[in-house]
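So that we are looking at the same thing, I have put the structure below in structure tokens.
We show some of the complex, not the whole, and keep each chain where it was.
We call the chains A and B, going by the order they appear; numbering starts again at 1 in every chain.
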Amino acid sequence: MKHIKAVIKPEKLEDVKVALKNVGCYGVMVKEIEGHGQQGGIVQQWRGEKFELDLLPKISIDVVVKDDEVDKIVQAIISNAKTGSDKGEGKIFVYNVESVIRIRTGEEGESAV
Amino acid sequence: MNVEMAIDTLWVLLSAMLVFFMNLGFASVEAGFARSKNAVNILSKNFVVFAVSSLGFLLLGWGLMFGGNHPFVGTQGLFILGGNIDESIYTLTANVPFWAKFIFQLVFCGTAATIVSGAVAERIKYLSFIIFSFVLTLLIYPIVGHWIWGGGFLASLGFQDFAGSTVVHSVGGWAALAGVMVLGPRFGKYDHNGKTKPMPGHNMPMATIGLFVLWLGWFGFNPGSTMSMSNPADVSHIFMTTNTAAIGGILSSTILSWTYLGKPELGMTINGCLAGLVAITAGCAYVDILSSLVIGAIAGILVVFAVLMFDRLQLDDPVGATSVHLVNGVFGTLCVGLFARAGVTSLSPASGLLFGGGFSLLGRELFGILAVAAFVFPSSLLVWYLIKRTIGIRVSLEEEIAGLDLGEHGNSAYPEFLSRKPAYSAIVSDGAESIRIREVSANETY
């Protein structure tokens, strides 16, 4: 099984969520993170002093899926996470998962995904 | 000591303070009902708008409103800042010093301007709002005020609006409605099927604090409009009708929200209370206690349906200001024609339809409502439109998405609290279009 982590812009969460449902991926974990990559920060000011928040709000959306579903899901994320701007569109990372257990039933492996 | 003047002045200044304090109430309700990314902006608007109104009313507004009894507009003693003031030419004749009268009228003027703030929230440019407010308090409000309270033609006709359901609330309401139409809805508020996306207020405790302050303020707004304590029974009566209408609005909106919408939503009951208060404002000195309960209760029902209706019409008013102030300002003024009872206080000269007065008063009230609408709505539209064509009226879509606090003020309301942005998910859930595509459509609104 694989763990797919996508770091996307917050405003695309809804689209990506819907897309994931459409390709049959029901379990997701969503986290608010702050990140920086190539995109610039946000300038604020306080009593005349300007400062930059170089960490921008991003959403990390994590799904654990069967090995053969990875491509389909990565494609679904890519095509739904684009906003058309040229920076900060995000990235997808894929990890190996050694085992998955469903707490309610205790069942383990692909059927627990 | 001129004892009577001392007492009246004390009462007028106390009432002015209470109405002034409504600025805090409006700021809290509006900011609480909006999203956190726009809170600083809304607070700033409610804050600067009183400064701008004060300036506008001081420069010219007062004169236009009370400068002589020309039927349409004040023409005498227009500019009061700096010069010597000849009190005798003004049509406001309370038994208090000039500046006490001025302050009392000023805080009402400021209220009208504040009403607009909530309706246009979360997408209007700060500067554009400031300019509109200035025009509203310099020109539009004082002219209507003159007609009704300054000895103009509606006053002569016998149109009655004791504390301003029309003068203050529906003037603010019409101006707000025009603004809402010129601005267009917030990005993502209605999807392409016309379905409304809920954008819940970010801070209900703050909104509730605001509600209580507004309610308190209304005890200056209505009873204070006697501008005198010479008849304590009148003042007490007005205090009582005001409070009773408020509770009527709370109870009916609570019951309606519970039965019709499923749960007693706090936001709806807050609006119900305000609706009752707005509706009783015109008639508070003319109706009896039982009538005030009925008026308030109807207002609490009206406001719930009005909120739903405006959303159906895709007129996006984030805080429900038009539902509260416009709809119930109009309704409350009509109620004078329906529920007034001559003699219920010493200030009540005529009876309405339900108390044997026939259609006469009702007709006059209706005429006044239409006259005000016919002036305020188009002229506000024009001003909003001119602003749109010159300096622009709406922030960029990027700024709207990121929040006006960052864009307009460089500030963040709660820089330390981690927040989810539920708005974001609403924004793009209606399918595959990209933000760029919608940006075009957002510019095309209206």
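Everything that follows uses one rule, which is that a residue touches a chain if its C-beta (ideal position, glycine included) is under 8 Å from a C-beta of that chain, and two chains touch if they have at least 3 such contacts.
Everything numeric in this text was worked out from a predicted model, so none of it was measured.
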| item | value |
| --- | --- |
| Displayed chains are single representatives; whole-complex counts | A x3, B x3 |
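Just so it is clear, only the chains that are shown with their structure count from here on.
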| item | value |
| --- | --- |
| Where chain A and chain B are represented by their mean Cα positions, the distance between them in whole Å | 44 |
| Interface residues, chain A side, partner chain B - complex | 10-15, 17-18, 32, 42-46, 50, 57, 80, 82-84 |
| In the complex with chain A, residue positions of chain B that touch it | 401-402, 406, 410-412, 415, 418, 420-421, 424-429, 431-432, 434-436 |
